[in-house]
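Only one protein chain is missing; all other protein chains are in place.
Per-chain residue numbering starts at 1, and chain names A and B are given in the order in which the chains are listed.
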Amino acid sequence: MKMNKRFGLKVASVGLSALILAGCSSAPSTSGSSGSGGESSDGDGYKIGVIEVQLNDESTNRATWFNDYIAPKYNCEFMFSETCSDLDSCMTFIENAAMAGCDAIINYYAVGSDTEALVQLCAEYGMVYTENGGRNAANEAVFTSNYENFAGNFQADQPATGKLFYDYLEESLDTSVEHGFIVLTGNAYQGNAQQTEISSNMLSALQDLYGLTYESTIADLVASSAPIEATNDKGIEIYCYPGAYSTSGWLEGFSAALQTGKYDYSLQAYNCLSNTATAIEEVESALNKDITVIGFGSFGEALTTAMNSTDMFGNQSVSMSTVKFTSLVSAMAFSKVYNCLTGNRDACLDENGEPSVLLFQMEAVTSPEQLAEMSSWDTTDKWVADYDFVDSLLADRTEGLTSAQAQENIYAMNYDAIKARLG
Amino acid sequence: MKSNAKDFALRLVKTVAVPLVIWLVMEIIVRSATGMGVINSTADIRTLFRNLISSLAFALGISTNLNCGRMDLSMGAQMYAGVIFGGNIALTLGLGGVGVLILSMAVGALCGLLTGFIFIKLRILPMVLGLGMTLVFECICFAINKQQGVTLYGQPGVEILSNITFIIGAVVVIVAVTYYLFQLSRYGFRYRAIQGSQKLASDAGINIYTNCVASYVIAGILVACAGVFITVYSGTLAPVLGMSSNSYVFSNMFPMVLGAWIGTLCNNREFGVLMGSVGVNLIILGLSKLGTSSSVQNVIIYTLFLIFIVYNTNKGKIAYFRARRARAAEASAYLARKKQAAAAQ
Partner (left out) sequence: MSAASGMAIQKQSPKLTLADRIDIIKNKRFFPLAFPLAMLAVLVVLFAVLTGGQFLQGSVVKNIFNQSFIVGTMATAVAFIYSTGNIDFSVGNVMGLACVFGALAYEVTESMPVMIAVTLVGGIALMMCNCTLCIACHIKPAMVAIVAMSIYSALCTVLVGADPIRVDYQASKALEGGFRYGTFILYFLVCLILYHRTAIGRKLRFIGGNETCAVQTGINTTKAQIIAFVFAGVGVGLAGVYQTIRTTSVAQTVGSGMGMDVMLATVLGGMSIFGGTKSNVYAGLIGAITVTVLNTGLLMLGVSSTMIQGVRGVIFLLLVFLNSERQKTLPSRQQF
């Protein structure tokens, strides 16, 4: 009898939890829209949630710009996620952000075809959404479905990025001499939008330079989860090598591919310049062969070290890297959500009335001096995206602002303009 | 005396035979598929030795606690903490590669000491403590050097860590020191007594708490040492969150288990783990030559691991069935002989 009582108590306790749970289910799914998410945190200012895909020096710099520079001036508050590397963690953060009273979400994790799911989730909580990604077949629906809370996307101008690689290769590469290329496609095979775009750009640049035709489509080559030869009609040795350096056996495989002696250019679509440097150096030494490294990078200790190191032939370990200014990209993201929050969503729409994608141009770095100069720009005391620039992207501070004009303003913030201002 | 030497030689041959067979099999597969061997250049030798020392140190680190029934899941995080803290301090002080190694191991020892101390004080299950400590260590790693971890590539004096002679020397030191610690020292005797029965050891007057903390410290030193060589190859060690550091513990289980088995062949666990690490790294190097994706590599490696543990767990039964079959054959032969004899009479 005593036992039964105890058991009854347990069932009652846990059943209570279950009842609360069931009670929650009876609430209509739209109930969240009237929740705290839709209301401004203090009546005037806005609270914005930022989804970070990785926590590194770039995200630290971004947080400093948002918290210390933007927040006081525009009466905003920012809340940052832990690392979100899948859709579920993004959804969890969005839900938590809504509970914490956020009005908008800036997502730095490009979820590609799942954008619509996140836009719909934000809509449930009455939050504005923007993502670091482009517009493509996979997420076309979200641009055409007229979601009021979708501010559009922002990303690197991919053709322009491809052009940076193309220009560098055109300038440095003698196509009359036999060369081989290993393209590190990173997590493109897992659908990583940025790495997919950059890998595609690199393969396109080679296609244009040599006038070759691949037997497979570039999309298939980039999406392959296994290393694959990009066989082509000109017989140029091109090898797509997917995966991340942290995976067991990846560096060994990369080294093994280089040791075939077929490749003397390493084109890296994801940020692993310092991670591959030792493997490359050892193969150079073993084969007595110079390997040129160009690839995607970001300002920080790793790139600085890689750029300042030389190989056994006396060449820079990394010949060229593309970088971006954190505050510039963040300004685009901020303008997207801020314009929507202030009732100026029109400034986020293109000429067809659909959410626009704002583009920024990456910059090429080819020398340690140039890197040192550029690294010193986007810091606490001299941000690339200063108040004037941010204002030029906000409709309530720039009269009659359209998305096209905002795009022009962003393109105007190029290397020369920044150098002239921050020199 | 002669018999001892013969026995030693036989055990040595048995021990070395395992990685040798693995190399032979991989060589045949790789050569027939690509026309190249598993080891083609100095770069391969360097890669093999560097991976070998990191596997060896990590596997020994895992087994230090695991043999006493303590599965410490925080060893990956201790490795991160050791290398990121120790490495950055050494680089700031300009101590070069050896300094990086020593300071990383010192910080690893501190991490082990902290974990061990908390363990004997709180006495919560080691695996549970490991989970909690992983969360804490990973978080601490983020707090320093602006979340950039540590970059060893391009740093002055660090190239010595890629020097084959240095690595071989380090391997010898690790095997010799751990052999002394676990087989010959007072700590080792007590460790093995505790391994047999903690209760009996305690009743016999052994301080099980001190020995436990010492084991955590040794494990911390070993994983930090492994971390330094991992970082030397990958250039940078960036901090991770979400218990991702556990993957190092899991991925080094194969060399540890294989090594423990080889260790039984030569009555020397440390040398066994060394041979186990050589074997597993030869498989990894061979598969990388085949140009397989990391997913396929994982499937192959872990399937081999599975096959091995199935064999290792059931080898007693296999031996029993073999012996039974042999007895049956002997009996049949005896009966046949008896029949023949009867027929002859």
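We take it that a contact is a pair of C-beta atoms (placed from the backbone, for glycine too) under 8 Å apart; a residue touches a chain by one contact, two chains touch by 3 or more.
What you see is a predicted model; the values in this text were computed from it and never measured.
The missing chain, though absent from the display, is touched by one residue of B:61, B:126, B:154 or B:227; that residue is B:126.
The chain that is not drawn here is touched, among residues B:45, B:113 or B:241, by B:241. Screening A:138, A:160, A:209 or A:422 against the full complex identifies A:138 as the residue touching the chain left out. The chain that is not drawn here is touched, among residues A:58, A:103, A:116 or A:311, by A:116. Looking at subunit A, the residues touching the absent chain are 6-7, 9-11, 13-14, 17-18, 20-22, 24-25, 27, 29, 31-32, 35-37, 52, 55, 79-82, 85-88, 91-92, 95-101, 112-114, 116-117, 120, 138, 188-191, 196, 222-223, 225. One chain of the complex is left out; on subunit B, the residues touching it are 66, 68-71, 118-120, 122-129, 131-136, 138-140, 142-143, 147, 198-199, 202, 208-209, 212, 241-244, 246, 250, 253, 257, 293-296, 298-299, 301-303, 305-306, 309-310, 313-314.
Keep in mind that, in the parts below, only the chains that are shown with their structure count from here on.
Per-chain CA centroids place subunit A at a distance of 37 Å from subunit B. By the touch rule above, subunit A contacts subunit B in their complex via residues 55-57, 59-60, 82-83, 225-227, 242-243, 245-253, 255-257, 259-260, 274-279, 282-283, 285-287, 300-302, 305-306, 308-309, 317. For subunit B in complex with subunit A, the touching residues are 36, 40-44, 46-47, 51, 142, 145-148, 151, 153-155, 162, 232-236, 238-239, 241-242, 251, 284-285, 287-289, 291-298, 301.
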